[in-house]
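Reading through the structure tokens given below for one structure.
All protein chains of the complex are present and in place, except for one that has been dropped.
For reference, chains read A, B and C in written order, and residue numbers begin at 1 within each chain.
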Amino acid sequence: MRIAMIGLGRMGANIVRRLMRDGHECVVYDVNPDAVAALTAEGALGAESMADMAAQLTGPRVVWMMVPAGITGQVADEAAAVLESGDILIDGGNSNYRDDVRRAAALREKGIEYVDIGTSGGVFGLERGYCLMVGGTDRAYETIEPILKTIAPGVGEIERTPGRTGELAPEEQGYLHTGPAGSGHFVKMVHNGIEYGIMAAIAEGLNLLKNADAGVREAEHSAEVAPLEEPEFYQFPIDTAAVSELWRRGSVISSWLLDLTAAALQENPTLDGLAGRVSDSGEGRWTVKAAVDVGVPVPVLAASLFERFASRDEDQFANQVLSAMRLQFGGHQELPAGDKLEAGGRKSDSA
Amino acid sequence: MRIAMIGLGRMGANIVRRLMRDGHECVVYDVNPDAVAALTAEGALGAESMADMAAQLTGPRVVWMMVPAGITGQVADEAAAVLESGDILIDGGNSNYRDDVRRAAALREKGIEYVDIGTSGGVFGLERGYCLMVGGTDRAYETIEPILKTIAPGVGEIERTPGRTGELAPEEQGYLHTGPAGSGHFVKMVHNGIEYGIMAAIAEGLNLLKNADAGVREAEHSAEVAPLEEPEFYQFPIDTAAVSELWRRGSVISSWLLDLTAAALQENPTLDGLAGRVSDSGEGRWTVKAAVDVGVPVPVLAASLFERFASRDEDQFANQVLSAMRLQFGGHQELPAGDKLEAGGRKSDSA
Amino acid sequence: MRIAMIGLGRMGANIVRRLMRDGHECVVYDVNPDAVAALTAEGALGAESMADMAAQLTGPRVVWMMVPAGITGQVADEAAAVLESGDILIDGGNSNYRDDVRRAAALREKGIEYVDIGTSGGVFGLERGYCLMVGGTDRAYETIEPILKTIAPGVGEIERTPGRTGELAPEEQGYLHTGPAGSGHFVKMVHNGIEYGIMAAIAEGLNLLKNADAGVREAEHSAEVAPLEEPEFYQFPIDTAAVSELWRRGSVISSWLLDLTAAALQENPTLDGLAGRVSDSGEGRWTVKAAVDVGVPVPVLAASLFERFASRDEDQFANQVLSAMRLQFGGHQELPAGDKLEAGGRKSDSA
Partner (left out) sequence: MRIAMIGLGRMGANIVRRLMRDGHECVVYDVNPDAVAALTAEGALGAESMADMAAQLTGPRVVWMMVPAGITGQVADEAAAVLESGDILIDGGNSNYRDDVRRAAALREKGIEYVDIGTSGGVFGLERGYCLMVGGTDRAYETIEPILKTIAPGVGEIERTPGRTGELAPEEQGYLHTGPAGSGHFVKMVHNGIEYGIMAAIAEGLNLLKNADAGVREAEHSAEVAPLEEPEFYQFPIDTAAVSELWRRGSVISSWLLDLTAAALQENPTLDGLAGRVSDSGEGRWTVKAAVDVGVPVPVLAASLFERFASRDEDQFANQVLSAMRLQFGGHQELPAGDKLEAGGRKSDSA
């Protein structure tokens, strides 16, 4: 089928390529004409404006936006201006599902169908396919199913889940109609919340392995720092690159994120050069806020988010308050900034 | 090569089967003669006693114990009594690595090599192979490497990590010499700590999805309970079975634990009949304690452990204390036990 | 000075009483005429309607609303309808500070000054006074300062903070102009977030004390449950009522919440009859959401909130997912619902 793509960054361009490979026709538009030209050279139909784009489609038109979340609202307004009742506007970016709910209601008044698609796959999506979570009406979903099937990974070599028989369900092919508008990004949001938790679990565990030799390093210390209790149990210099590779095979925690970890440590076993200031996108935050709204406990997901905040020193004033209190009640001087406290690192605390 | 197995429960018996399939000879012993007989019928060499077992091996003897952690010490003593200097005693169970460190030191005095092997794979190990983390001396490791290669999953169909070239490293075949005695179970312990974290991340996320319809259920409520803020954003009845199946393909969080989740929800989409009282084995606990010892922050791993404790109502007295305080400062009556508070469920709190 | 109070529940009525004791004149209004009559009998000026109330005041009128958060918006609209430019409308309830920001902007257009006052003190406020956090313009704050001074606790017997000299600052008397409209409830919100954290810290600690005899109870167990490691270190039957009383004197954690805990345990040492289903009001939730918005890590405040959710079994589906996974990978049967797992409670976990 024919579809238009607005926004030809890495994700948008790769989705277009994946669609064209499978025989779909793509009208492509971007504010940057070079991006349009690049895909035209690969066989896409270039558009010089939104109006031009709309003109190259026939009803019901299907337009996919793949633009930064910050400008989605504006682009959606511009796109809606060239669309008609019955057309379908897709947001495949990283929008907050609340914006989808609002936008869908606004566009519904014009008769335009709004579909939000949560898209997972990262830089590997072009080859692996993208996992798609689709919110919208049944009618819109059914109209776009052919392109969903193409963009998704398909059944692949993954073993079928026991108990599933007969024809393959969409979710077995990597796409799913999750419910009304907003639900696609809601499910993607929770997906990313889980992703933060899994990443943190792996990272914390590897950090512990990295410090399994604390009892060895302890011996090198000055007498000033209190000794690690039972250093005899922390004498293991563990090769974290080898261990993460090992766990990829046969272990309960084998996972794609572990594959990536193994690759990263293979490339750079000490991770030198990485400052460890971890960014976060909106989804992890929205997940925690949604959980708080509905009263669902998410201690692990929240902890993984807060670790990222702390990695960027957003805990600084809190830590200063703690040091200030300790100074008040016990006359404890904090460690000078340059002096790394080692494992055992306790000072007498008379409070 | 020839090896003896002590303890013919599910894990022990399956490892014996996997070894025999690959041409190794297994002497088998268990306090339960029926277990011995069952494997003898499959081609193993039965032993009537530890002494009998030892007599059927030639030096350096290799003896693998696969017994419950609680009796490993006693079984190790009995086995050591029939072994000689140069022999190798393996603990493949779920021991605390601290016990390994102590036992290895004690057996070293007798010249017996102690090897601890952390084994992951669950009920699928017979077919998939077991991921093996091996602590011990170089000499012991080299001696038993042929059986490790057999028990491990091998390279399988898993894609090679970018940057790895040439001959396959042991970790690419599913086994690894992690360091001196104790390190095998240490690495396995951290593995399980990570497993708890990943499981919790998935479980919390699915719980949030399950409650994405809180705004719908809200409407059915009595006026007594405070309303959910912005119920319009929680109108999604999500099919968690379909979503967990979906995420198996192309998503960043695809993992074996997610495969199992999808299987469980396929089998029983509502999970009716499961009380949700989650047990924990020692490894999750030891992981947190080790992290505390060496001063490594593990908020996610700890939170996942504490969730399990709370699932078994070990938080009961703490919660009663909270209710009691609220009663004191605000005259707040707590909810009666049978009255499930819904999402919005807030009472005015004048403190 | 003269002031009107709308809403004569416990908090509103007690504030009126505290004001009248100090010589202020109070016009009182409530939808319930009995509540009006009760205070009229104590010397207040009763109003039969909002219009009647407004008529008994002279400009700039000062009207204090003390009504449930859910109806504040509606009451504010009704009150604003009888007020004029230059008048001051105070919300002393538990509103979300975001509503204050919006309401203040709306009323500003009519020339009405909106002031939000976060009020802490619980049932003890009548005697102790209420701690007041006041958001609004300088002009509004200065106008109402006489009544703030009366409602607040005053300097009391609390020792002056070292370094503070000269005239007493308002904060030393228990009230503070925290900034523009919204800031009063913002500060109160964070106050309650901290309150949750402190309460949880005390409750968790007492729960641990309560279980310091786990090694004694262990002995009574069936052989089925795995033993507590090192039961010899958990042989203490601690009297939590006595300990919480003790800590009130000279200890670093002495606090008003500890006073209340001691009182509660003195009254009911076992806390029998409390189900431990802990409610939460909005402030704890808003605190976590605000922290997520601005990227400030609040692991302790969030954990204390999630504990409350879990106390009401909002973790149920997550726990069922965990049990379901364990069943899949290890064939682990979960504990039957009635069978309390004791301290050591671990089953072998072969994963």
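By definition in this document, a contact is a pair of C-beta atoms (placed from the backbone, for glycine too) under 8 Å apart; a residue touches a chain by one contact, two chains touch by 3 or more.
Just so it is clear, the model here is predicted, and its values are computed rather than measured.
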Message: Just to verify: which one of C:Val27, C:Val82, C:Ala262 or C:Val278 makes contact with the chain not shown?
response: C:Ala262
- line: Sole touch to the unshown chain from C:Tyr29, C:Trp64, C:Tyr97 or C:Tyr114: residue C:Tyr97
- request: Spell out the interface residues on chain B facing the chain that's missing from view.
  value: 252, 285, 288-289, 292-293, 295-299, 302-303, 305-307, 309-310, 312, 314-315, 318, 329, 351
- line: For chain A, residues touching the missing partner are 10-11, 68-70, 94, 96, 119-124, 192, 195, 199-200, 202-204, 206-207, 210-211, 226-227, 229, 257, 260-261, 263-265, 268, 271, 274-283, 285, 299, 303, 307-308, 310-332, 334-337, 340-341, 345-351
- request: Can you list, in ascending order, the chain C residues touching the missing chain?
  value: 97-98, 101, 120-122, 125, 128-131, 133, 152-159, 161-164, 169, 171-176, 178-180, 182-183, 186-187, 190-198, 200-202, 204-205, 207-209, 211-212, 214, 228-230, 232-239, 242-243, 245-259, 262-263, 266-267, 287, 290-291, 293-301, 303-304, 306-307, 341-345
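Quick note on the criterion: only the chains that are shown with their structure count from here on.
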Task: Work out the mean Cα position per chain and let me know which chain is farthest from chain C.
output: B
Task: Could you give the separation in Å between the centres of chain A and chain B, each centre being the mean of its C-alpha atoms?
output: 27
Statement: Averaging C-alpha coordinates per chain, one finds the centres of chain B and chain C separated by a number of Å equal to 41
Message: Can you list every residue of chain C that touches 2 or more other chains, as numbers and ranges?
response: 285, 299, 303, 307, 310, 312, 314-315, 318, 329, 351
